[in-house]
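Here it is: the structure, laid out below.
Shown here: the complex without one of its protein chains, the others still in place.
Let's turn to chain A:
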Amino acid sequence: MSDQAALFEYLLRLGDNALILGHRLSEWCGHSPALEEDLALSNVALDLIGQTQLWLNLAGDVEGRGRDADKLAYLRDARDFRNVLLVEQPNGDFAATMARQFYFDAWHYLLLRELTGSKDSRIAEIAAKGLKEVTYHLERSREWVLRLGDGTEESHERMQTALDDLWMYTGELFETDEVDQAMIRSGMGPDLSTLHEPWLGLMHATAEEATLTLPQPGWAQRGGKRGMHSEHLGYILADLQFLQRAYPNATW
């Protein structure tokens, strides 16, 4: 794989993670437990949609085939999406959404922090902008893990179940394949495996404070980064891409 191709793949991964998680969060709008949460979840979703535009536009530039963020988001099929499995998991109850968010935010924060030092200044700039937003996302999702974990008996149980259910999707976040290797070699991206320890540290500290138990290391579901997704992604795309597919070449 050429460095250019690896960079394109890498940028798709960053963009697709933001796109699909932003999409999932936007599903909450109008259905969340309180108006304050409609506002907050939408804020996070909006940040992620903004990050999607930056990453995918850059991906399109790198690819050089005239595709912009919208073309990449709206006109690829599921097998060409590169997001991790975690972000496409259904919203479930509020605990599941917050567990997914906390797992992702902690990783996203560590990753963007590393990417601010990327040798590619375009990546470093987007990461710096994203890092400000994600710092707040992480604060918020961590706070909800604490509230639900140490709230009522019901919320504790729901949060524990959510942590358990989603745990198997976290392994993929730290796996390093040939795309990541190429990024490490060129000084553009970090070795993802080095993020695992600080991530686990935050997980353990938070779980303890929230009176929750972090699941044991176990079998990890993987494949999203290479386009092997769960059944959920197809339905996300059916919604997301409906208008672009039904009315090809229209402008909106």
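Rule of thumb we're sticking to: a residue touches a chain if its C-beta (ideal position, glycine included) is under 8 Å from a C-beta of that chain, and two chains touch if they have at least 3 such contacts; residues count from 1.
As a working rule, contacts and distances are computed from a predicted model.
One chain of the assembly is not displayed; among "Sulfate/molybdate ABC transporter ATP-binding protein", "Intermembrane phospholipid transport system permease protein MlaE", "Phenylacetate-CoA oxygenase subunit PaaA" or "Protein-export membrane protein SecF", its UniProt protein name is "Phenylacetate-CoA oxygenase subunit PaaA".
Of the candidate positions A:6, A:21 or A:45, contact with the unshown chain belongs to A:45.
One chain is missing from the display, and on chain A it is touched by residues 19, 23, 26-27, 29-39, 42-43, 45-46, 49-50, 52-53, 69-70, 73-74, 93-94, 146-148, 150-152, 154-155, 158, 236, 239-240, 242-244, 247, 249-252.
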